[in-house]
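Only one protein chain is missing from this complex, and each of the others stays in its spot.
Order of writing sets the chain letters: A, B and C. Residues in each chain are counted from 1.
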Amino acid sequence: MVIVMSPQAGPVELGQVQERLQELGFGLHVSKGVERTIIGAIGEKTPELIHAIEALAGVEKVVPILKPFKLASKEFSAHTEVKVGHVTFGGEQIVVVAGPCAVEDEEQLLTTARRIKEAGAQILRGGAYKPRTSPYSFQGLEEEGLKLLQAAGAETGLPVVTEVVNPKDVELVAKYADMFQIGARNMQNFTLLREVGQSKKPVILKRGLAATVEEWLMAAEYIMKEGNYQVVLCERGIRTFETATRNTMDLSAIPLIKELSHLPVIADPSHATGRKSLILPMSKAAVAAGADGLMVEVHPRPEQALSDGPQSLNLNEFGALLDGVQPLIKVMGRKV
Amino acid sequence: MVIVMSPQAGPVELGQVQERLQELGFGLHVSKGVERTIIGAIGEKTPELIHAIEALAGVEKVVPILKPFKLASKEFSAHTEVKVGHVTFGGEQIVVVAGPCAVEDEEQLLTTARRIKEAGAQILRGGAYKPRTSPYSFQGLEEEGLKLLQAAGAETGLPVVTEVVNPKDVELVAKYADMFQIGARNMQNFTLLREVGQSKKPVILKRGLAATVEEWLMAAEYIMKEGNYQVVLCERGIRTFETATRNTMDLSAIPLIKELSHLPVIADPSHATGRKSLILPMSKAAVAAGADGLMVEVHPRPEQALSDGPQSLNLNEFGALLDGVQPLIKVMGRKV
Amino acid sequence: MVIVMSPQAGPVELGQVQERLQELGFGLHVSKGVERTIIGAIGEKTPELIHAIEALAGVEKVVPILKPFKLASKEFSAHTEVKVGHVTFGGEQIVVVAGPCAVEDEEQLLTTARRIKEAGAQILRGGAYKPRTSPYSFQGLEEEGLKLLQAAGAETGLPVVTEVVNPKDVELVAKYADMFQIGARNMQNFTLLREVGQSKKPVILKRGLAATVEEWLMAAEYIMKEGNYQVVLCERGIRTFETATRNTMDLSAIPLIKELSHLPVIADPSHATGRKSLILPMSKAAVAAGADGLMVEVHPRPEQALSDGPQSLNLNEFGALLDGVQPLIKVMGRKV
Partner (left out) sequence: MVIVMSPQAGPVELGQVQERLQELGFGLHVSKGVERTIIGAIGEKTPELIHAIEALAGVEKVVPILKPFKLASKEFSAHTEVKVGHVTFGGEQIVVVAGPCAVEDEEQLLTTARRIKEAGAQILRGGAYKPRTSPYSFQGLEEEGLKLLQAAGAETGLPVVTEVVNPKDVELVAKYADMFQIGARNMQNFTLLREVGQSKKPVILKRGLAATVEEWLMAAEYIMKEGNYQVVLCERGIRTFETATRNTMDLSAIPLIKELSHLPVIADPSHATGRKSLILPMSKAAVAAGADGLMVEVHPRPEQALSDGPQSLNLNEFGALLDGVQPLIKVMGRKV
């Protein structure tokens, strides 16, 4: 790391900072400029140390040089494929995950599952525990929803993914689902990340509403540190000043993640845009940007959905979406 | 609510929307303009309904008219005082909550507790469970930390507040602490909010990094809906494009909350600014804006702190802070 | 528009608001709900009126129903093609605009112009007036730069586009360039927009750093209101909390503009990302999202560029970019 001394700092402060850094085992290179002195400190460091040094008298700022993530980094591994049943994220295939925002009943789920399979989706999604802004909104069918998911998966042969929101439900969810989803609001629910990290099931980790790419990779690091390396990242839009779309889809995060990390990354245009009409063009764009998959909300009757109706495609629209994205997938050298 | 039909919508779509609204028990007023038709729909509505109607053919947008929060609203109650031992939030007193970011050991905590009490603080804070961006950072002493907190509270007579991050720890934390804190990252951890809502202990609910004032009040609503009305809101900065400060302190949220809600609201200038030198002016500003209290990070040796050193005041600086804020408190007609 | 009365408003306030609206020539529909009364007001309205009504006693908020842009809207025209010499924006062709951030000298510009033409670009860009954050940065060659641009255009047969920053330079720039560029910082420099609107030359209007799509279309409206309908919009990233990229490229703005407006829209991945390595994937994504063109910074020696070096492609990299984007262009049914 690099320590920048303030212009007011004298030799006493400089000496104290050097002493402290040496105590902590760093090798030092001091550069005295006309206005400021900077210290290059070489060695292992923990995040605490960086902050503690910033609090020393005379220090203006500390610039970390190394990326804080290790297991999630490209240096740790060149490429990871995450397998869920017969489906592989990060391989040649563009994986399409589809289904309703919330599991509502057997008919809704089975109808959807059959139709998305027919259209070419490989994984069924559906929420049994719904984190909703309002306590008066529908909160999900809970275990009953998990059972319906498992049954729809068994019936159609599609692996199922579902969100887990409470650390104590991780085991229960693992009984019914093939893959966990960590939602945007829980991206920094570290207790939940650790719990999911101790499970053997693969995980879709959505980007938090206000999370930087670095913080997102650090959240993956929490899961991986517990031994579970089966993490798929999912870009689902960040919060900005723009209100014409529900969120702002940060597609540049996709090639950026590909540079920084070995983990597969998919895109969710339904939550990112919140507008039905934007799902097709943004799905194409996500594939063109290098996404390994798409996650899309589908409901047999969006106008009666208990959650996220306006951004859900109906069954025919979903078929048309996959048809529309197909040529892009091919031209990118991938397949559905 | 008001339903705005799209310019392309014809009489068939209009009829379908009216029919659906009548089915749902709404009274309707239709206004046909030159370019668009709008429908005023009068009646009880749940959040699902709003969204479902937005998904009907021909609907451009649905504008909700009523605020979504009820128990947290000014209409529900004019004013709430939250009592923690002999301390009252929302009364005449400006409540000062102070202590280290993380409980590290007995000496650190006791030294701090004694000194902040002497300086005029009324509540001791300290983290036993630390949600940290990096899994390699210090994560807190857990139950051992809770015990140290309880002991320091007993020794000094200060009530203690500490963060709870896992729903399953709510009971354990309640055994040792006088008040819960819900951190910014967990503001929409609804499972945790519900659990804390079922407890009898008062709660400090910090604003999420990217939470609107409305979402923040909805988070309070989750706690209150379970029966716990003892909620104190805490503004701690939001995430914006500005990087000169750690976050952007949104002080206008304080008088705005006072208009919308009956709950007390305090301010945390330590996290909001992340810069020691800004804590005094922003504490004054928070009091002037109408805050009911301040939450400040204090550490006997910030340069050795395991967490948040650069924004922590040392014991003398904390004394000077309270001296500096005192005249503002008086001129606002409040007292420490 | 819809006027929402506050719950405290009584019949007197309601009467006053109705009277005022009738004076202003609106037709009214009043809906009394349990908690609030809302008024649908039908008629022509100017922006002032909306605001003035919001200031009347008893009014909680005014919800505008109509989009504020007219000439830029889809209702005004279904589709617009903007012609610059033999090049057409908004037609079948994906228009590639390329060149250095700043014109530095004849050799730099001519080398670049020849090579980008060879690679397949259709328009040459280059800045003669550079709006720079620092007054100590290179500010451009001014008229000298315009002359070099014109000469390079004549030599290669490429039309040239250049930024104009001062209303009084509009005429001068028009003498040398085939197309104006309005930069992000000047998107709401209304004096400049009006001046450019009175010219006959086509305009690239870049989105402001913090501009909503609606404000961006209103800026186009300023130009069009003066009689110049030859406006091409350019998405170049917005400012958000994310610092890993220079800006956040809001690709969803492209299909959204296509829904709302008839104007062509292109994308600038150089400014949007600020990272060389992201230009190729984001160019592909922009084309897949429906962009009508790309604007890319190219410099023969980026490491010596006087402006924006790190995000400039060198001449070979630019060739590779066009090769890489080509298949996407084809699969979208477009051509270079």
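One rule holds for everything that comes next: contacts are C-beta pairs under 8 Å (C-beta built on N, C-alpha and C of every residue); 3 or more make two chains touch, one makes a residue touch a chain.
Given the structure is predicted, the values throughout are model-derived calculations rather than measurements.
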Residue in contact with the excluded chain [from A:Gln22, A:Thr243, A:Ser277 or A:Asn316]: A:Thr243
Given A:Leu66, A:Ala154 or A:Ala320, the one touching the chain that is not displayed: A:Leu66
Residue, one of B:Gln18, B:Thr88, B:Gln150 or B:Thr212, that touches the chain absent here: B:Thr212
Sole contact to the chain not displayed, among C:Val84, C:Val165, C:Met249 or C:Ala286: C:Val165
Absent chain, residues of subunit A that touch it: 2, 4, 7, 27, 29-36, 38, 40, 42-43, 63, 65-66, 75, 239-241, 243
Interface residues of subunit B (partner: the chain not displayed): 210, 212-214, 238, 240-245, 248-256, 259, 272-273, 275, 277-278, 281-282, 284-290, 327-328, 330-331
Residue numbers in subunit C that touch the chain omitted from display: 20, 46-48, 51-57, 68, 131-139, 165-168, 185-186, 188-191, 208-210, 215, 218, 221-222, 225, 239, 302-310, 312
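To be clear about the criterion, only the chains that are shown with their structure count from here on.
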When subunit A is superposed on subunit B by its C-alpha atoms, the rotation angle in degrees, nearest 5: 180
Farthest-lying chain, centroid of Cα atoms versus that of subunit C: B
Centre-of-Cα separation between subunit C and subunit A, whole angstrom: 31
For subunit B, residues that touch 2 or more chains besides their own: 239
